[in-house]
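Heads up, one of the protein chains got dropped from this complex, but the rest are sitting where they should.
Order of writing sets the labels: A and B. Residues in every chain begin at 1.
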Amino acid sequence: MTKTFKTLFVGLVFLYLYAPIAVLVVNSFNKSKYGHRWSGFSWTWYEKLLNNDTLITAFTNSLTIAVLSATAASVIGTLMALAIYRYRFRFKQTASGALFVVMMSPDIVLAITFLVLFIALGIQLGFWTLLLAHTTFCLPFVVITVYAQLKGFDAHLIEAAQDLGASERAVFWHIILPLLVPSVAASWLLSFTLSLDDVIISSFVTGPQYEVLPIRVFSMVKVGVSPEVNVLAALLLLISMVCLAVFAWFMKRKPKL
Amino acid sequence: MKPLLHFALALAAAAPLAAFAAGKVVVYNWSEYVPEEVLEQFTEETGIEVVYSTYESNEVMYAKLQLQNNAGYDVVFPSTYYVSKMAREGRLMALDPEKLPNRQYLDPKLLGKDYDPGNRYSLPYFWGSTGIALNPEEIEPGSIHSWKQLWDPSYERSLLLTDDVRDVFHVALSINGHSANSTDPGEIEQAYELLKELMPNVLVFNSDAPREPYLAGDVDLGMIWNGEVIQARDEGVDLEYVYPDEGAVFWVDSFVVPAGAENVDEAHAFIDFMLRPDIAKACVEYVGYATPNLAAIELLDEETRNDPVIFPSAEIVANGEFQTDVGDAIELYNRYWEMLKVGR
Partner (left out) sequence: MLSFRRLVISLTLGWLAVMVVAPHLLVLATSFMTADIQHLAVWPLSLDGYAKVFQPIYFDVFLHSLWLSAVATALCLLIGYPFAFILARQKPVWRNVLLVLMMLPFWTNSLIRTYAIKIILGKKGLVNTLLVGTGIVDEPLSLLYTEFAVIFGLVYILLPFMVLPLMASFEQLSKEYVEAARDLQANAWQRFWHIYLPLTSPGIVAGCLIVFLPAMGMFYVADLLGGSTNLLLGNVIKNQFLVVRDWPFGSAFSVTLIVMMALMLAVYYQANRLVQRKGGLDDQNL
């Protein structure tokens, strides 16, 4: 394959990936609502978005869930990875299997399992069901990332600590955890992304009092052209680029030994 | 790590609690049915926060309420036959007439109907019709005047139908000369067979905002609700609205309060606010459906009051048929409907 062909091909793929979003972003500045013609630069839709309380609330809710579930998943997932790495216990294979099933299942199947569970238990759909569901589907990714790093550990460090009389908890807290920071951070970020991007599971387990962004956007876009969604797309793209820059800076730091 | 944990926990606790701080009312409504300004005005005047979400069909609304055991929403807007159904199943709370003084403005002709005797559970919000829409730039205005014409094979993959089981079955039942409120399994099956032949002509089902595909130029002919035509006009596209020869579909959507509603007083305050003549007038002007509020009608300008799309003549209404309760037969309709939509 020649160099030009390669560049052209990659360029085309990126064009395909970015063109639709670019159209949205450009139209967010378009004075006309329909975006078929350019009728002038304007911030109107940005103003409209910032005044759209329901949309802002939904966006805040989504962010809240994403932060909380990413954090919960990182904590629980790290402990799970630790358990699988370090301990022998009954049903260990089942646990690994369960995590694998969650990771490989299409969202719709997971969504159904959560819905059936919550209805069977009589739990009111809303904030907590959403949080539990999001945390759960992020878990496998955390476990895999953290486990991969654990496998590369120098076991001698841990042995040395134990020889010096450190308890399990101390070994984890003072030795293992500080070294795990890169993978925990990476899996937090991945969980955050997955939670923010989720549409299917949220559709099934959310309640009337806690609306998240995809649900609100779904109502808006089904009704037709929605310039506020264009603004949303532009803002989300901006936020993701900023976060990525932060993450890149973070990843440059080496783990302290 | 500790302060972060505390922060996270505080956030977790605050998030759902914050919602209960101010008085609020959770409203569940058809999409495009209340102008935003009205909701904002309500909050300004009463201090009650409005948590607003939408649905596109009675079935979705009903299923949601069932999943939540009739709780979670304070005001909902079912169509007539769902008011009956939900009342029968104990899913509705009886309205408190004392908290609704503005009901005096409602047209008595639309009260006390069979679907809710004495208006125990509901009060009408809007009534409207489902008819034919055509894009006059692509189709000769006046050339389409009957439902049956939609079956023309030249319209393959080009029609829009509203995503509503009763609307669509009404079309077939009236073509067959039967009542749109038929409970006879034979008649319903005949309608289903007729509709099967229509399916190849359908490009899209839409109940969120049926005007949208017309506006985008993807559809030029099909069904539509009358208010959507008015809203399309406001957005610069002049669709023609046709009341078909066989008779248009007429329906009424009403305010109800679900049995498990938490904010009952706020719900009544909201309904009473919506019954105010000036508020009802604002809604008509934005949404384009007919209000049963007589005082509001008097406040409207001549042009709106005489617009046949919003307020059809008595003859047109007599030629059509109002939707009403069909009892358990609705399950039969739903089953055929699913077969129609899935079997494409």
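Note that contacts are C-beta pairs under 8 Å (C-beta built on N, C-alpha and C of every residue); 3 or more make two chains touch, one makes a residue touch a chain.
Just so it is clear, the model here is predicted, and its values are computed rather than measured.
Undergrad: Out of B:E32, B:D163, B:E266 or B:D307, which touches the unshown chain?
TA: Considering the complete complex, B:D163 is the one touching the chain left out.
Undergrad: Touching the hidden chain in the complete assembly: which of A:L50, A:I119, A:I144 or A:A161 does that?
TA: Result: among the candidates, A:I119 touches the missing chain.
Undergrad: Among B:K99, B:K148, B:R233 or B:K341, which residue is in touch with the absent chain?
TA: B:K341
Undergrad: For the chain left off this view, which of B:E59, B:D107 or B:E285 is in contact with it?
TA: In the complete complex, the chain left out is touched by residue B:E59.
Undergrad: At which residues does subunit B meet the chain that is not included here?
TA: Subunit B touches the missing chain through residues 57, 59-60, 63-64, 66-67, 89, 157, 163, 202-206, 213, 216-218, 331, 334, 338-339, 341-344.
Undergrad: Across the whole complex, list the residues on subunit A that are touched by the chain not included here.
TA: The list for subunit A reads 1, 6, 9-10, 13-14, 16-21, 23-24, 27, 34-36, 76, 79-80, 82-84, 87, 89, 91, 94-95, 98-99, 101-102, 104-109, 112-117, 119-120, 132, 136, 139, 167-169, 172, 193, 196-197, 199-200, 203-204, 213-214, 217-218, 221-222, 225-226, 229, 232-233, 236-237, 239-241, 243-244, 248.
Quick note on the criterion: only the chains that are shown with their structure count from here on.
Undergrad: Between subunit A and subunit B, what distance separates the C-alpha centroids? Give it in angstrom.
TA: Comparing mean C-alpha positions, subunit B is 36 Å from subunit A.
Undergrad: For the complex, give me every residue of subunit B touching subunit A.
TA: 8, 11-12, 15-16, 19, 26, 28, 31-32, 51-54, 56, 64, 67-68, 71-73, 208-209, 211-212, 215-216, 235
Undergrad: Using the touch rule from the top, collect the residues of subunit A that touch subunit B in their complex.
TA: 33, 54, 61, 64, 67-68, 71, 119, 124-128, 131, 207-211, 215, 219, 222-225
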